[in-house]
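Shown here: the complex without one of its protein chains, the others still in place.
Now for chain A:
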Amino acid sequence: MEIALKGLGNDANYWQALGEGRLSLPKCAGCKRWCWPAPFRCSDCGSWDFDWQDVEMAGEVYAWTRVRHPFGGAEALGLPYVVASIALPAANGIRLFGLLEPGDDAAIGLKVAGKVRTNRAFERDVLAISWRPVA
């Protein structure tokens, strides 16, 4: 199966930072708006320039699901695994996908901290963020 590489839009810096264990997100140089997915042009102010800034991997669960069916491409995660959408207050609430590990206490609003991990999918190593609950 042919799999497209990387993400959607202008996100090369995101992947480079993730490879170094950091989270970096684009902030519009014109109107200072955090943007995700990473655009080439700010649709609010028309700027083509973005400041990529490191963002602390701290957020809260916005949505989640505990997956119990062995879908293709997710074999390396084992079952069950919890996929979550994490809102980042430090980036104006932008939401990123992540794995919630452990995911036993999954709930909307759960406070989490993240770190970069590698996942094996479709016979390739892929970077992802693993989020764990914080007290």
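The rule we apply is simple: a residue touches a chain if its C-beta (ideal position, glycine included) is under 8 Å from a C-beta of that chain, and two chains touch if they have at least 3 such contacts; residues count from 1.
Just so it is clear, contacts and distances are computed from a predicted model.
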Among "Transporter", "NarG-like domain-containing protein", "(2Fe-2S)-binding protein" or "Formate dehydrogenase, iron-sulphur subunit", UniProt-listed name of the chain not shown: "Transporter"
Touching the absent chain when the full complex is considered, from A:Arg22, A:Arg41 or A:Arg95: A:Arg95
Positions on chain A contacted by the hidden chain, ascending: 1-8, 11, 15, 36-37, 62-69, 71-74, 77, 81, 83-85, 94-99, 107-108, 119, 121-122, 126-129
